[in-house]
Structures are given as C-alpha cells and as structure tokens.
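With one protein chain removed, the remaining protein chains of the complex are shown where they sit.
As written, the chain order gives the labels A, B and C, with residue 1 at the start of each chain.
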Amino acid sequence: MLKELKLPVLRNRQLPVLAGIILIMIVVLSFMSPNFFKIQNFNNILLKIGIFIIIASAANLIMITGNLDLSVGAVFAFSGILHAYMSKHGVPIAFSIGITCLLAMCWGLLNGVLVGKLKIVPVIATLGTLYIAEGIAFLIARADGGSNIMLGLPGNYTSFGRYMVFGKIPIIIVFVVIAFFLFLFIERKTSLGRFSYAVGANRSAAELSGVNVTKIIMILYVLCSLMAGFCGVLQSSRVGLAAPNVGRMLELYVLIVCVMGGTRMAGGSGTVIGVLLGAIIIGLLENGLNLLGVGHFAQEVGRGVVLIIAVMVQKNSRAVRS
Amino acid sequence: MKKLVLVLLIVTLAAALPVFAGGGRERESERDYDFVFGKVPYTFEHAYHQSACRTLEEYAAREYNAKVIIIDGEANAEVTLAAIENLIAQGVDAMAMHTGDAGLSAAAVRLAHAANIPIVTTLIRPDIQTAPHIQPMETASSQYMGAEAARQWKAAHPDKPIRVAMLNFGGIPQIWEMRTGAFFDGVKSVDPNAQLVTMLNGYGSTVRSMEVTLDILQANPEVNIIFGANDEMALGALAACEQLGRGKMNDGVPVSEIIAGLDASSAALVKIFDPDSSFKLTHGAVRDVARAEADTMYGMVTGAIPVKEYFETQVLSQPIDFWNTSLAEAQRFLELNFFYTGSLAADVDAARSR
Amino acid sequence: MSTSMKKNIKQFITSPTFLLFLIFIALNVYFSLATNRFFRVNNYVNIIKQSTMIMIVGCGATFLMMTESLDLSVGSNLALTNIVYTFLAVFGIPFLGIAPMPLLLAGGIVILIGAAIGLINGILITRFKFEPFIATLALLYIGRGLALATVDGQSIRTGIPDGFGSIGNDELFGIPYLFIIVFFIVVSFMLLERKSVLGKHAVAIGANRNAAFFSGINVDRVIMGLYIMTGVLAGLAGILTASRFQFGDPRTGVGFEFNVLIAVLLGGTPLSGGKGTIFGTMIGALIVAVLGNGLNAMDVVRFWQTVFQGIILIGAIIFHSQMKSRGRAKLLAAGTRG
Partner (left out) sequence: MEDAFIQVRDLVKEFPGVKALKGVSFDIRKGSIHCVVGENGAGKSTFIKILTGAYTKSSGMITLDGEVFEPKSIRDAMNRGISVLYQELNVVDDLTTEENLSLGQEKSTLGFIRKNENTQKVMETIWGMDQTIKLHMPVYSLSVAQKQVIEIAKAINSECSVLVMDEPTASLSEDEVRRLFINIKKLKSKGITIIFISHKLSEIFEIGDYVTVFRDGHMVGDREVRELRASCGSVPESCVELVRMMIGKVVQEEYVPSKVDYSKKVLEVRHLSNRRLSDISFDLYRGEILGFYGLVGAGKTEIGRVLFGIDPYDGEIWVNGDKQTKKGVRSALKNGVAMIPEERRSDGIFSMLSIRENIPMMNIKTVLSKGLISYPKERKVADRFIQKMSIAARDREQSVVFLSGGNQQKVVIAKCLNRESDIILMDEPTRGVDVGAKEEIHNIIRSLSKEGKSVIVFSSELPEVIHLCDRIVLMHEGRIGEIMENRKDIDSDHIMQVIAGGN
C-alpha cells in the first residue's frame, strides 16, 4: 500500500512545489514571529484547518469529476443548528448526530439529483441548495427564539467536540487523519475513486464504458454533504453553540483549498494530498498574518495574492512536466 | 393533461408558499391600525435585532395601535437603503433605522426627508444632525466595563501588567468610539500603563472569533483582558481560551484573563453568572431602545417632536457583570429585553454541570 | 408588416426570454393581488432604481458569460471604485499634495481603476490561462481588501462636495438621470449584442472556440476586452452608487457578484456560453428585485426569502434547460425534414 501511495506523489510535480512553499512559509514565519514555531501553535493551525481538510477532501473528489459544490457552507451551518436544536429539545446526543448526518446527506442527494440526473450546471444547482439550506438554518434558529442556539444545551453537548483522544490529541485532528486516509483510500483503491477520475477526464467515454456516471456523482455529493454535516456537528460541539451564519464563505475556502492543492476545476486530476498541502498553506497564511498583527484588510489582499501566486507556480510546474 | 395538472399544482403551491411563510396577513387587519411604522434593523442575523424588532412591534401595537413593517437591512448598505426607499414607497407614517455606518444613516435621513416622512436613527449618529436620534449610552457603559475589568484584575494580580486584546467588526469607526475605544479608556483610567496589544476582526461571529483568538493568544500569551465588540465574539474568545486550558475563574477571582462582551444576550449572561467562567462583563439595551423608537415615531407623527431637528433620546445601556449585578436583576433584564422565559439560575447551573 | 418581421416576432414569442417575461408579469400580478402595498408607481420606481447597478454590470457580465467566462470580482470592483471616487472628490491625493478633484476627473480616474481590475482579470485568464472562477475570486479578495484599506474601513461622509449626489438623485423632466443612464447603456448593449462585431464574436467564442479562433478572431483580445468592459461598467456602477447614496462606503457590493450572476442566469445566458440576451438579463434582474420587494411587502421573513431565492434559482434553470432541449430538438427535426 505504501508503495502505491508513493507513486502518485512522485509523478505529480506540483506536490513537491507545494511542500516547498510550505517550507519557505514556515522558515520565514519562524524568523518573523517568536511564537510561531511552537507545538501549541501548530495544534491551533491544525484545529483551524481541520474542518477545511475534512470537507475539502470530499469536495475534491467532486471537483475531480469536473463538478463543484458551493452548498457545503450552508449544509455545515444547517447541520450545526439542527444538531443543537435537537439536543436542546431532548434528543440524545448520539441519536441527534445520527439524524443530523442523515439529513445533511439529503442536501447532497438534492445536489446529486440536480447535477447528476437533471444535468444542471453545478454552480447554479449548488448555489440554489446553498440558499435553501441557509434559509432553513436561520429559520430553525428563529424557531428556537434567537439568532443562535447556545442556551439550554445539555451538559454533555461539548463532550464530543472537545474530547481528547488519549487525553492529548483533540478529536478533530483524529477525524482529519481519518478523513485524509479515507479519501486517499477512496481515491487510489476503490472503483468509486477511479471512476471519479474517469468522469472528470471524459464523461461521455465513462458513460460508454458502462460507468454509472449519475450514481457516481450522486454518491460523491452525498458524501460531501455528509462530511460538511458531520463537520457542522463537530464544530458546533467544539464551540458549544450553533449559529446559522458560521458557514459563510466556507464554500469558497474549500474551493480555494482544492485549487491550491492542484485540482483542476475542469476535472480529471487532483489528489487529497494536494488538498492537505493547500489547506496548510491557507492555515499558515492566516495564522502568520494574525501572529504578526496584520490587519484584516491586508489579509484579504494577501489571500487573493497568495491564491494567484500558488496557481501560477503550479501552472509553471505543470508546464515543465509536459 | 398530466403535465398541465402538474404545472397548475406547482403554481398553486408556489403562490401559497409566501402566505404560508408568514406573508399576506395585513390585508384584513391593516385598516384597523391608526398608524403604519417602518423599521430597518441592522441585520436579522443577530439576536439583538430580532428581539428589538419584536419589542417594537408589540409595543407599538399596544401603545399606539400602530402596525410595524420590518424590512431587514442585511448588514449591507444597498439593501438598507433599498429598504428605506421601499418603506417610503409604501407610504409609512414614520420609520426607524439602525445601521452600522454614519454615512448610511445620513443617506437614509436625506431620503426620508425628501419624501417628507419622519425618520429616527438609532445607535450610529448620522453626521448631518437633522433628525431625532436614539442613543444607547454605550460609551459610558463600555468605559465602566473597562474600568471594572481592570480593577478586578489588579485586585487579583497586582504584579501582572494589564494587556488588552480586542475583537471588532473590522474598522467601523463608531465601534471604536462607543465600544472598543471607550472600553480601553476605562481600562486606562485604572491602570495608565495598560497596553492594547492587538485588535483583529472577529467578523461578529463566534467561530471566526475563536480562531482569531487562538492566534492572538499564541502571539501574545500575556493578554489578560479580552473585549469582544459583541457577545458572539466574546463567546468565541471564551471558547478559544477554554481550548487552551484558560478561560477559568476561581469563584469570580480572575485566574488567566477577564473577557467582556456587549449586548447582554442570554447566552452571554449564562456564562457571566457562572463563577468559574472568565467571561464576566457585558452591557445592553433592547427594550428601552425599541420603546424609544416607537415613542419618537409617534411623537413625530403627532407633531410633539419636530421631524427635522436633532433630538437625542439617551437610553441606558445597562451594564451587567458578575460582581455588581444580582442574578435576579439579570433575570429581569433578560425577561424585559430578550423575551426570556427560562430561569437564569437554572440555566447557569445546567451550563456549569458540563 | 414584412415576413421577416413577422418571423422575428414569432421567434420572440416562442423564445424562453418571452416566457420569462410572462413569468415576470405573473409575479407582478400575484404580488399586486396579495398585498396592497406593492402596486404603486413609487414602488416600481424603487424596483427599477434598486436593480440599476445589476442591470449596468449585467450588460458586461452577459457578454462575458456568452464567451463562457464569468467575473466574480465586480462587487469588490464596485466597492473599490466607489470609495476611491469619493476619496478623490473629498480629499484628493493627500500624500502627493493634490487637492480634492473635480468630479469628472475623479470619475475618469476611477473608471481607469475599474478597467485596470478588468485588465488584470483578463491577463490572468488569457495570458496565464487561469480558470475565470479562480482568477476573479482572487481579485474579489484583493479588491475588497484594497477598498477597506484605502479608508481604513471607514465610510467617507463628511466634506462631500456639492453636486456629488446629483447624477444619482436628480431628475430630468421628472425622469431620474439614473434611469436615463441605464436606458442608454442597456440600449447600446442591446445594439452591441445584435448588431456589432463584438456581440457576434462573443457568441462565436462561447459556442465554438476553435471555430472562432480559426476564423481569425483574436479570442484572447475579445475576452480581454470584455473583462475590461465589465470592469469599466463596475467602475461606473461604483460612481453611481456613491452618488446615489452621497457617501463612500468600502462595504458596498458584498454579494453583488452573485446577484449579477443570478440575473444573467435567470435571463437565459448559460454558464457554458454561446448564447444569451441583454433583454433576458434585464428581466432576470427585475425578477430578482420584484421578488424581494414583493415578499418584503407581504411581510415574509427574510430567511424564507432566502429559501425562495434558492427554489426560484433552481426552478428557473430547470425551466431553461427544458426549453433549450425542446427548442433544439424541434429545430433539428425541422432540419432533417427540410
């Protein structure tokens, strides 16, 4: 298995480039901020980008098929709110997590039907889902009597999200590792992963090869919504409250993470390893700028500039290859 | 034929949906009201504004037999002004607006006055002072909060210099004047050597504030007073502190830091009255602001208050903190301002048992 | 009436755009019946006023989408031009010792800034082969950051010179200048769409990029030109917004790009390009505005409105895709018969 995992890394010239960027960022930040090179800080960064990595791993497969999912942020928010609402109103936590994940998958099913079956352009279909899910998230919060749900949550609400595995490792990091390897596994070892690449590389050829394209796309959307929903629960449980606006712009973050990781928007190529590296770049950037006390306006500019640079560097490394 | 039935069904459903969603109620009842008021809140996404709107609706109906039309400003300049324009077109008798920007307030006032409709602004004072204004006394309360936080810290840790970190909305100047800046003034009045270490954007969101606070505390672990310019951000800061093993208090005695927020929503008060949590101060005013808005609108419509003159109604933004406010007072505050029906003491106990 | 005109009218009546127009009318009728606060002259003036910016920028965005491109940076562009325009008019350029500028000069400079953002988009997309989505997303962040940084996040509201608000608020014979400007822009873009080389080339590029390329059309230059054009329109919208509200605000135009996108999509221009009409985009913009306005008048809570927005978006696209496949099938059948 290890050998098989090594192969794509070596074949892909973009991944070393990304790793190089990360290395440079770490060196520069270590010199510029005395508090940067600390285990606690890396822990912070991982905690922050953990959600992105989990969702983007799934969204990445969707992008590999040449589609995209803009509704993850709304599904993320919806699930957090729903979980909080149910927990507050007497549904046992474990049960509530299960129901929330199931309902989150329904959003994926909606996306899957719209994109896979009805062949609607994914940008629009998932934008529509975004609006609906976000609206409903706000309505649930409103039905609870406010703009977010915090009060009256049961005592053990946060015990899931703040659980420390072996008393040391935050559970979210464990899930990040699980998600990473799960999607690496899906990508390399399962027919679902292989067919995802096929659909992205040439949809019509995939159809004529007997690949059930609709099914693949639907499964991926459901999977992605499941991840978004699960992260919504995880996040809400970690913070100890649920707000319907937490997912704003999350979809664009996820998209940027995938693109920085070298996934083509047109589909056919990309890997979850790239997603991991892309997320680390974003995490380091924000963490570094915050540590240096750079104001938020400059951070916005910085995000755009880094996006351009990262894509440009990758394009060059791709050009060298062919 | 089947298709036609389906289409008809969908059309009927589509037409019925908005009614189901709460619209279309005014038809039978609007004529029964004496007045129609308009209200544009900053954004419905905050509990504060949802409560304020509800108070306004109920109070105006009860006191003045007035109907209130609410159009959300969505925290967006174009949407807010469009809402004002639409209210004007709908011919309301008077309106109230609460925005985040002085320029926006001024533009709204100009629009309303051009259409000869009385308008009252809230919180953010427009630069052109030609209309009545409701001013929650946030500056004084923020100063008080800063001073109290500094006092409590100094009493517990006289040896540790005060280092303040703040989370704001990203450079809205009025927020500095009334909240962040005023708070820091308060701190300095107690300890002139206090330093403002950093101020970053928490986007008004709990989760974003938590992430930002993690970075702040990484860069400046010595920070011991954190002020979030609304309760959501303060709660985010608290979550970050808890994650780092901080955020604790020893029965009201500061250990690692003191956190202050603003709005005094129930979520915040539950933390504030938890003796073990480091989130300890906030202030807010919902009911009185909403009532003042209704009173001012009524006053302008009936001619008691001049429409085009600056007339400031000051409202106390009630400070609430662990050390000086009793649980009963806080309970009453929540009931009056946030339609709170629970028991604060019970909620605090429930939250503590976590 | 000539036969070709008859044919044109027949074609128009059977087109999806016309059906969309009918839906628009139906919406108006519905809201007029559902609430007595909707059907008023002033309300319609508002609806049009509030959709002017989307209409102006939508003209450029429609052309862009015809070529299978899109621009997510228009909202940030609008904010940046809005704030810089006000800044120049109020403060000039202090560190160069330049005094506050006449509005026309400030407007000219700002239009150039809008064009520059379009140019950068164009360069990234044509020269460096960026995906339009990514390139313009980067510019969305950069533009917004610059807008906020220019004024340190504050709006400019004092020292607004006289006449600053005139173009956005004053009227000519009872018609707001704003309407005249929009009318002028929309009509010229309709002409561009139907009669100009640019319009035809945009369709050709979106429908068959290779054919366009081998026909000697400089595809990159057309796309670059369209991005600059959209940038200029966004700049103009920035100026008009500043004038209409009489203050400069770096937070304007948040989410504007998606509103424009939705208007263009509702109007029947697909993301895959190759076709599209300015008229459709205008109807799309009006539908969005009427829907928001009508639901507000009906006292529907904003969050329900968000839900409706999603349903309508999905419904409209399903509608368009149905229309498209049916129309194409009909023509193909006719083609094989004839």
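Definition applied: contacts are C-beta pairs under 8 Å (C-beta built on N, C-alpha and C of every residue); 3 or more make two chains touch, one makes a residue touch a chain.
None of the values given here were measured: they were computed from a predicted structure.
For the chain that is not shown, the touched chains among those present are A, C, taking the whole complex. When the missing chain is restored to the complex, the residue among C:75, C:168, C:274 or C:294 that touches it is C:274.
Screening C:65, C:204 or C:312 for touch with the missing chain picks out C:204. Contacts to the hidden chain, counted on chain C, fall at residues 191-192, 195-198, 200-201, 203-204, 207-208, 210-218, 274-275, 328, 331-332, 334-335, 338. Against the chain not displayed here, chain A makes contact via residues 4, 11, 188-191, 194-195, 197-198, 200-202, 204-212, 268-269.
Please note the rule applied: only the chains that are shown with their structure count from here on.
Centroid to centroid, with C-alpha atoms defining each point, chain B and chain C lie 34 Å apart. Taken residue by residue, chain B touches two or more other chains at 44, 170-171, whereas all remaining positions touch fewer.
Among the residues of chain C, those in touch with two or more other chains are 148, 152-153, 301-304, 307-308.
Against chain A, the residues of chain B that register as touching in their complex are 44-47, 50-51, 170-171, 198, 200-201, 205-207, 210-212, 214-216, 218-221, 232, 235-236, 239, 242-244, 265-267, 270, 338-339, 342, 347, 350-351, 353-354.
Chain contact summary for the complex, chain B toward chain C: residues 15, 17-19, 21-27, 30, 44, 69-72, 74, 76-78, 81-83, 85-86, 88-91, 101-104, 106-107, 110, 127, 170-173. Chain A meets chain C in the complex at residues 114, 118-121, 123-125, 127-136, 138-139, 142, 252, 255-256, 259, 265-266, 295-305, 307-308, 311-312, 315.
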